[in-house]
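One protein chain is absent from this view; the other protein chains keep their places.
And now, chain A:
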Amino acid sequence: MVMDRGMVRRTVLAATLGAGVALGNMMPAAAQDDTIKVGILHSLSGTMAISETTLKDVMLMLIEEQNKKGGLLGKQLEAVVVDPASDWPLFAEKARELISQDKVAVVFGCWTSVSRKSVLPVFEELNSLLFYPVQYEGEESQRNIFYTGAAPNQQAIPAVDYLMDAEGVERWVLAGTDYVYPRTTNKILEAYLKAKGVAEEDIMINYTPFGHSDWQTIVSDIKAFGSAGKKTAVVSTINGDANVPFYKELGNQGIKAEDIPVVAFSVGEEELAGIDTGPLVGHLAAWNYFQSVEDPANEEFIATWKEFTGNPDRVTNDPMEAHVIGFNMWVKAVEKAGTTDPDAVIDAMIGVTVPNLTGGYSAMMPNHHITKPVLIGEIQDDGQFEVVWETPGLVPGDEWSDYLPDSKDLISDWRAPMSCGNFNVATGKCGGKGT
């Protein structure tokens, strides 16, 4: 047979593809019986890769560690990694692929709220489990989703309380990136501050686009707002990428933490890795975990992480701890249920308690949120945080904020008789606002 070069190429291509497809089809069939598959749905490319890649790595590490301990239910765990590429609709497609094609038992993933909202109907429809590890705006509770990050009452509200009590702040700048998490959080904070007697003119709200890099005007506005003779603080819900230029500008314009402290909800050890933190010492962040917390469990985790990544400079952060907690909870629930069947695991999840990395325990509550300690840390010149305050006990996550008129009557309880994510205590009916 005579072939031209193009044809040869096409044939080879087709053969390779065929083999690939065949392999792809065969692998799960062979593997299905002796492994449990764990889906990892984090962006490895695009804008969110900066934050999410680390979470993929930490999941791989946890799965490897679990397999070293003998796996789960006598089977080995197998990670299935997909890349939704920071593209929200693609998150839903990839979630569908993980659940129906790869038949994963559970998915760990998402970072932004919009990606979570995008996959939510898929998990509901195909009845699978998602562990969501990032602090978020609340106002949601869904049967198939377990929220291991902080709800607003586990981060924002205690931070504001700290500033009021310890720093005597009377004037507030709420600065955020223009999307759902900052807007909802600021709405809750504004209502909370007003309830605490802060006057309208003592609150300044400012939104900036994603990736905003020219902070000169806003920083000088903050400076002007702070010169009214009252102690002023900035509550920042500025998202990842825009933070570095924001903090650089603060340093350049000489805003010191002693004068106008900035407390951030989205700035962790990873974000600080790209900045010289010398001028930022004393600015704050509120999280449920800091790498600097001295606890044997944390030290072991950090050592394992550095060994796993092969990089002694890698840092750990709060969403990573959330995945550790979520993964351990899932393992425990599966052991309790004796199966990976979604319905059984979802029921077994509630009440599961595992140690967190800061020396306490986290329990999964009926509203699918967990209990966490709230820590306030000050930035140090080595890029780490030092805890200056923490809540005396654990704070249970409150999904429906008590400070918003729409949601103050709603509660969520996924246990058997009620089984409702938005039960309205005023009307006594399931199905208030939201999903």
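Heads up, the rule we're going with is that a residue touches a chain if its C-beta (ideal position, glycine included) is under 8 Å from a C-beta of that chain, and two chains touch if they have at least 3 such contacts; residues count from 1.
Keep this in mind: contacts and distances are computed from a predicted model.
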Protein that the absent chain corresponds to, by UniProt name, given "Amidohydrolase family protein", "Phosphoribosylformylglycinamidine synthase I", "Transmembrane protein YxlG" or "Amino acid/amide ABC transporter membrane protein 1, HAAT family": "Amino acid/amide ABC transporter membrane protein 1, HAAT family"
Candidate in contact with the missing chain, chosen from A:37, A:94 or A:248: A:248
From A:114, A:228 or A:418, residue that would touch the chain that is not displayed: A:228
Touch with the omitted chain, as defined above, among A:137, A:271 or A:390: A:271
Per the touch definition above, residue among A:39, A:109, A:152 or A:261 touching the missing chain: A:261
Which of A:218, A:365 or A:411 contacts the chain that the document leaves out: A:218
Touching residues on chain A - with respect to the absent chain: 44-47, 49-50, 53-54, 166-167, 178, 206-209, 211-214, 216-218, 220-221, 223-224, 226-230, 241, 244-245, 248-249, 251-254, 257-259, 261, 270-271, 273-276, 281-282, 378, 380-381, 386, 388
